[in-house]
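Missing here: one protein chain of the complex. Every other protein chain is in place.
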Amino acid sequence: MSEVEKLPKKMIKLKWNDKDLEVPEGTNLLGAALNNGIKVAHYCYHPGLAVAGVCRMCMVEQQGVPRPFPACNAVVAEGIQVRNDTKQIKDAVEWTLQFHLLNHPLDCPICDQAGECGLQDYYMKHGQYDSAMIDKKVHKKKVQDIGCDVVLDAERCILCARCTRFVDDVTKTHELGIVNRGDHAEISVQKELHNDYAQNLVDICPVGALTSKDFRFKQRVWFLEDVESTCIGCETGCSVKISQNKSGAYRVRPIVDSEVNGFWMCDDGRKIYKHLSTPGRLVGPMVFKNSMFLPVAESEIKEKIKSKNIKFILSAGLSNEEYQSFFKEFKNIKNITLYQLPKTGAEFDGILKRADKNCNLRGAQKAFKLAGADSSEEAMKKMLDTLTSQDALFVVMPEIVYDHDNYASFLSKIKKAGLRVALTTDDMRSEFSDFHFLLPVPTFLEKEGHIINYQNKERKLNKGRSYGASDRNVGDWAHLFH
Amino acid sequence: MSIANKADYQNFTLLSYHHIPSVHHLEIFEEAGGYEMMKKCFTLDPEKIKEEVKNSGLRGRGGAGFPTGVKWGFFSKDRNQRKYLLCNADESEPGTFKDRYLLEINPHILVEGMIISAFALGTQRGYIYIRGEFYEQAMILEKAVKDAYKRGYLGKNILGSGFDFELVVHRGAGAYICGEETGLISSLEGQKGRPKLKPPFPAIKGYRGLPTIVNNVETLAAVPWIMRCGAAAYKKWGTEKSPGTKLFSISGDVNRPGVFELPLGIPLIEVIEKHCEGVREGNKLKAVIPGGSSAPIFTAEIAKEVRMDYEDIAQKGSMLGSGAIIVLDETRSIPDILKWTLEFYHHESCGQCTPCREGTGWMEKIFKRAEQGEGKLSDIELLDKVAFNMRGRTICALSDAAAMPTQGIIKAFRGELESYIKIQMKNR
Partner (left out) sequence: MILNKELYRHHGHLKGLFIALRITIKTMIMNLTGMEKRMTINYPEEKYFYSDRFKGRHVLTVKEDGTLRCTSCMLCATYCPADCIHIIASNNDDPSVEKAPVSFEIELLRCVFCGFCEEACPVDAIRLTGEYEMAGHSEQEWVMDQHYLAYRPLLSGGKGIVSTVDDHNRLKLRL
């Protein structure tokens, strides 16, 4: 936060319909209403983008101003009285919506946006139920793959220009533009999308013109429920919501959070749901036998590790609470180190993405320090170098891996240990075949907890639906050693 | 183009040099007294020039009729700030050809007007945005600007006055919407020619985010004369609220169409009967479009009463616009006029604001359907409703420009539209 924003701003009083509002000076008029819970129909206005004023839905009347004007292009002023519930404005909104829907293909049955579509929502509220339009509609290109897993349907587009403003203002990659004039105008892609934030286009599109290829046709949105949590993709720790239902998790979208991520999140973060509901999730301890994983009794593991020298490698992606309970339960084990994911990409890409992919490195370091353990990479290397066949090595696997070469070399180094046990959130993949046993631990969406992001800010992890064995976190496996 | 006798022109302002042969050459223009006023103006206080223009009551000749002096008054007075003066020569309103006639014969009057205006406003850079189709006119203008540079009337430190003014002629690419001042600015900036949201107005934040004044060719060309003869002399013509003279481009069914410089407030019937020598072939007058295609149509009865000034036309339900008078005689079909208007605005809508983007196309479709004999009488009502709901809901006035003539035609010639729909249904 900059210095300016910290200063208390002068508050301005205004009246919207019959409601008194008090907002900071310089607030957008429409933004002021929306922030105060007043529902105003709008398409093109987005608080994170420049004002376009093209959808003409947010028209208001102001006392002393001769003509109605769009609220999104006005700034609050002391004592103004604004109304949008007069007959004139209501007619205007009704007709503007009619104009919006004029050439809309109405393919809601096959449109992924159905259920959270601005056109549907406002139609229920402001629609003219008997359309006067009986002429042929204008047709544009449908189902265009424009790169970055975004699908464009120009026919559904209402030309609010949110997407073009996003690629111009936020990512500054300028891939999208509007070509042609009049009702033949359509969004067009000059070159394929090539930015790390392209999926935000799907979020900001108020209609079904831009849809995500990843989510396409997988679920109808009304079957999904959102769980608010924090992205574990990198140290930024964006606020996100994960859409899930009983059959699985389907997508990740950002939550507006002015302190961390603003309105956006990166495309890498959108993939953090993928391992949550894979069909092969562990439901109990597994043993690798005859080149396959089979369920095993805990007593067998207990038996095997009895005479061994216990060593632990933790991942830097657990919650603070998990570290705490781990160090509480494993007080007498001295050999504990931390596996940190290597940095990938640029240190900071200028928007949100950071190179440090360990979502809770700060929390881990704090917990290690409190427990007197060494969290440095050297300590881990030293431990890997000194592994013997007398060791039983327990590795808490990272939930998400970016640098697969580094990961593979890490896995190859642990082979020296006599007994290898992985504590993982994942399914039974071939890369775990080097381990003798697998123990399930909960994913980030299956536990309550906190992580500490790059700003040293505590971020909350919330518990959603569970698709695997989520009842035991890392510390709860301590009973194996008693 | 009209060829009137010299005497008609000499007393007037804008066309006062037009009788001189080859006046587009700088030498000949100067011989006739051109650029003299510019030289004199450099010795004056810029505020005084502004004051004089304000006193003259000169109103923007592009169509809206906003008083030029008032517009200039909004402009930043800081002479060191980077500011722009743009000349709107993107004359694309159907029926209008006055700027073209002005520039073709006498480009220097605009250059002189721009230099004086720029000096008054303190702008260091000016652009003349000329319509793409005006290729020859652009060449003539470019030569005039080049000559003025050579003579030292443009460039750095003009005639030792310490005032810098660079003037560039920029050709558009043929979009009607670029004649709208913010659309023109967008186009000049290299973007798609789409009008910008107002406020902020260009006088505060225009070309490249800097204060910009956009004036019509005719407005700027009137400035030297006002400076030479004084505001009072200019006010001698016209009415109290619409002083001065105006170029009227008269086309359609008259015996002598062309550009005429006439004082504002002149009765329309006098323009048609006296200056245009009557309706062609002695036909009966049916209707008149008084201000370009975007002005609502007048029936013959109203046309006989109306006077050509901003107030009287507005009061009778139309607008003076760019002063393009289109005369229609009894042989003309009003539905054809409507079709042509709707086609034009559908083609030229920039597609930014929804009511205009969808409405212009919809209106055309409704009418085309009626033309194919699939119309209903209720379609007239629908057209009227669509047009009504397009008005005043968009960034620029193109939506109004499409809606107003539609509503005007429906109001004035509903009977003819109804019989047209019925006939088309029968002939299907």
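All chains are identified by letter, namely A and B, in their written order; residue positions are counted from 1 within each chain.
In this text, contacts are C-beta pairs under 8 Å (C-beta built on N, C-alpha and C of every residue); 3 or more make two chains touch, one makes a residue touch a chain.
Note that the structure is predicted; figures quoted are calculated from it, not measured.
A.B. asks: Sort by label and list the shown chains the missing chain touches.
C.D. replies: Hidden chain, whole complex, touched shown chains: A.
A.B. asks: Of A:Arg216, A:Lys457 or A:His479, which sits in contact with the chain we cannot see?
C.D. replies: Answer from the full complex: A:Arg216 touches the omitted chain.
A.B. asks: Any idea which of A:Met11, A:Ala50, A:Val65 or A:Ile110 touches the chain not displayed?
C.D. replies: Of all options in A:Met11, A:Ala50, A:Val65 or A:Ile110, contact with the hidden chain holds for A:Ile110.
A.B. asks: Using the touch definition up top, pick the residue from A:Lys39, A:Lys90, A:Lys136 or A:His479 that touches the left-out chain.
C.D. replies: A:Lys136
A.B. asks: Footprint of the hidden chain on subunit A, which residues?
C.D. replies: The list for subunit A reads 105, 107-110, 114, 134-137, 139, 142-143, 216-218, 220, 222-223.
Assume only the chains that are shown with their structure count from here on.
A.B. asks: Mind pulling up the subunit A residues that touch subunit B in the complex?
C.D. replies: 51-56, 59, 67-68, 73, 91-92, 95-96, 98-100, 102-103, 132-133, 135-136, 138, 158-159, 177-178, 180-185
A.B. asks: Which residues of subunit B touch subunit A once you look at their complex with the stated criterion?
C.D. replies: 175, 177, 192, 197, 199, 346-355, 357-362, 365-366, 369, 382, 385, 389, 392-395
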